[in-house]
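What follows is a short report on a single structure.
Apart from one protein chain that is not included, each protein chain of the complex appears where it belongs.
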């Protein structure tokens, strides 16, 4: 069976979608790492490495650093998955390669900025602005999809 | 490069998937709006507009209206993304246009009803019923996918 991802726009989409989904997947190990360094877990079975029962109980807590990484992960889910869905439909409408690359690069770049701004607590509007830039890229692709294929 | 979204079923899918994903994306500004009007934020860096340190500290709180919008957004993630995944596979199995449109319209309509019922706190079973109607549409499409392409 041959590679069915033909055409440079689709190949570019596959590349950027994979990169940004991998970035999102990295948030889970980052949460795990923060849980271990802060000793803050959500499940009793995750505290088995504690020495005494009091140790284990103390580790069942909510930690602000862990919650920050989790909110960043949640924001990724809320924005990256819509980008992938709308981006695939957009790539299938046959846009110019340069226009498509602009959309994909702006979105993926904005999400890396968003993660840095969130995890390292940069002052606003860095986080808000990077979120907004990514959203505008997704909305612009959605506009092209609807204006190309609208069947209600 | 030409538009690859050919066939009315795929075009209808692209239309309804884009509309319902845009609806989901709107939940984030709605959360932001509720956070600003209720003065209830999750991140210290989001309270920089507070005048005194006490003001800023008071704004770091959990607000029931904000949590309601966030639960609605979460329910969208849990239901709209499965619809898009299964709906794309369903559209590719070549169903009748009228049957496909019925599934897409019922699902998308049910999610708008669900959001209204959730955000405006309508009495149950309005929220539960609209969730169930959307789920049944997704399950019905999943049944067709599995009965058409099953390769285990």
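Order of writing sets the labels: A and B. Residues in every chain begin at 1.
In this text, a contact is a pair of C-beta atoms (placed from the backbone, for glycine too) under 8 Å apart; a residue touches a chain by one contact, two chains touch by 3 or more.
The shown structure was predicted, so the numbers you read here are calculated from the model rather than taken from an experiment.
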Missing-partner contacts on chain B, residue numbers: 7, 9, 67-68, 71, 77-79, 81-82, 85-86, 89, 92-95, 97, 121-124, 127, 131, 135, 138-139, 142, 145-146, 148-152
For chain A, residues touching the missing partner are 1-5, 8, 10-12, 14-15, 17-19, 21-22, 24-25, 27-28, 42-46, 48, 73, 77, 81, 84
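Just so it is clear, only the chains that are shown with their structure count from here on.
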Where the centres are mean C-alpha positions, what is the separation of chain A from chain B, in Å? 17
